[in-house]
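Every protein chain except one is present and positioned as in the full complex.
Going by the order they are written in, the chains are A and B; count residues from 1 in each one.
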Amino acid sequence: MLRNYVLTAWKVFMRRKLFTAISLLCIVITLVVLMVTAALLEAAVHPAGVEGRSDRFLQVYGIRSEGPGGHRMTTTLLGYKTIARYLKPLKTPERVAAITLPRQVSVYQAEHASEASLRNVDADYWKIMDFRLLAGRLPDADDDRTGRMVCVLNASTARRLFPGGAPVGQRIEVDGRTLQVIGVVEDAAHINAFADVWAPLATQPSTAYQNELRGNFAALLLARDPADLPAIQREVAHAATTFVSEDPRELPTTWFWADSKLDVYARVLLNNQGRPDSGAARLLALVGGAMLLFMLLPALNLVNLNMGRILERSAEIGVRKAFGATSRQLAAQLVVENVLLCAAGGLIGLACTALVLRWFEAAQLIPYLQVGVDFAVFGWGMLFALVFGLLSGVLPAWAMSRLDPVHALKGAA
Amino acid sequence: MIRLHDVSKTYRTDKIETLALKDIDLHVARGEFVAMMGPSGCGKSTLLNVIGLLDRPGQGSVEIGGKPVASYRDRDVARLRNRMFGFVFQSFHLIADLRVIDNVELPLLYRGGAGGGERRRLARAALERVGLGARMDHYPNQLSGGQQQRVAIARAIVGQPEVLLADEPTGNLDSRMGAEIMDLLLALNADGTTVVMVTHDEQEARRVGRIVRLFDGQLVEREHAHAA
Partner (left out) sequence: MRHLLTLTWKRKSRNLMVSLEILLAFAIVFAIAAAGLRYGQLYRAPLGYDGADTWSVAVLAADGRDEAIPADFYDTVRRALLELPQVRGVAFATHPPYQMSTWTSTFRASTGTPEIESNALDASDDLAAVLGVKLVAGRWFTRADEGDSALPAVLNRRMAEALFGAQPALGRRFVSTEYHTVRTFRVVGVIEDFRNHGPLMTPARFVITRFAPAASKARVRTILVKVAPGTPRAFEAALGRRLQSVRGDWSYQIDTLAAMRATVLKEQLLPLVVGGVIASFMLAMVAFGLFGVLWQRTARRIPEIGLRRALGASAAHIYRQIVAEQLLLSSFAVLAGLALLVQLPLTGALGEALNWTVFGAAAALSMAVIYLLSLLCALYPAWHASRLDPRAALHYE
């Protein structure tokens, strides 16, 4: 029976090639938008490459303290002292790295001044991230201990600052300090990795950061095993309860959480720093709802096109009914037709998505972004196609099955 | 085998009510060949549709094979239609982008049970019966009017239904082709199929066992024609 549905569907498509083309175009446009969004979200939440160990590490991206009664409130990033005192000593993580968020600095080289984004990171960072080393070496614990003035560049910045090549060993001036380039790594756009220049913590203009409970740091905690992650979360949440703020009377309660990437985004977007539940589920529901809403107009478009097709085929439908087709079978016929078209649209859409993403990379809308179409995106694409096919097929299918065969047959007679 | 009691049917469109059928009492026995006649708009097609369960009466009861169908759900009605009845329409209603053999197979698709090979065999047999075995792989628009109607008849009999319902089957054909179709229908009736046919043509009607006349939705007279 399914085979017959498919064959009939094919015949219907070929009968009116113009409408098939228009419907297909409509489907492709919709699915491409959805798939590009899904690809970008996937890259943000489940990155591969540099942050490939994401399933094994968590990040702490905020500290919030509240006064009694919720009057006074401060939400900032961590200070180094907080990381050193409360996070580094934790038992469960294998490693804890302290990193700053990237900031714009001026890089001076002899005659030339340019801009770059700089991160200060400690040696543990390089063990948690999975950068591909293109030249030289990465900073290690020894560099941290001796406070060497070194830095690492990413490939694009190395090319930009040293067009002649051989950046390793050269010197640049940043923040009033001279740093020696010891390594070059690949470009990366991920949330913890994005930067042009990386330098150890000691290269910061002053040592005051060591005494700050709040600053512009984040912490990465690497687990020995992905199964340890909940234990780490509990330990970090507990550490927050032992936190002593700079003004324990004014700000007695403090929270910070070890989060997965999705949780980090959820907390920021939903302004949800005070509860253990980051609201990730709500964020996903909102995103899903937005996508469904987005599908509404295209689905309506397709419904209208389908309705027209049904009216055209009313005689055929009448005949099928006369010879014993049930409403359900007729409805199934239309749904199969629709889902097939959407699946075809999905495959074409995947190809187009790949092109669009490649254009994104080339246009550098988000610097160093590398997003491709992988299995996850393919899966999402097919899911969207299925949902879209059902959404736009159900109403016409229902209408088709309710068609009065008497009128249908008389109408075309 | 087909019994209609006090059947009435009203069509309502916006503000106009049309009484299409009024107090129809009809009994068609197995093996009969009934011709339904009457002027245009008198409701004969509607009556055919009610018999064939394509339409439900507003009032009255319909019994098929002794069983009342009023309480049947859509699924049961469809199944009954599939097994009991075969339809032949004035404008053939063949599906243009299916081949002749696929058109004939159509009722078997909705029957279930028979596999692809079996369906093909039955369809071929039906086409042979109507004399078009050689045209299996043609498309409907490659056939003449008479040939198309014969394909439609093959489609109607492929499932070996008990009753053939024909709504002005020769209406779109010239007299020679029309006569051929009548011959075919009579032959099928002789083999045991009950036939209920709507027609305009007095000549055709006289070749048939029984004539039922309608006027303004009501039965006027019943007469038995002389045997041809």
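Heads up, the rule we're going with is that contacts are C-beta pairs under 8 Å (C-beta built on N, C-alpha and C of every residue); 3 or more make two chains touch, one makes a residue touch a chain.
These numbers come from a predicted model, not from an experiment.
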(Q) Can you list the shown chains that the omitted chain is in contact with? (A) A
Q.
For the chain left out of this view, which of A:7, A:73 or A:300 touches it?
A. A:300
Q. Which residue among A:44, A:105, A:134 or A:286 touches the omitted chain?
A. A:105
Q | Per the touch definition above, residue among A:25, A:244 or A:285 touching the missing chain | A | A:25
Q. Hey, which subunit A residues sit against the chain that's not shown?
A. 18-19, 22-23, 25-26, 29-30, 33, 103-106, 108, 113, 175-176, 204-209, 212, 214-215, 296-298, 300-305, 307-309, 311-312
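Quick note on the criterion: only the chains that are shown with their structure count from here on.
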Q. What part of subunit A is in contact with subunit B in the complex they form?
A. 1, 4, 11, 14-15, 315-316, 318-329, 405-406, 409-410, 412-413
Q) Taking the complex as given, what residues does subunit B use to touch subunit A? A) 45, 49, 52, 54-55, 74-75, 78-79, 81-83, 86-87, 89-91, 93, 95, 97-98, 106-107, 109-112, 155
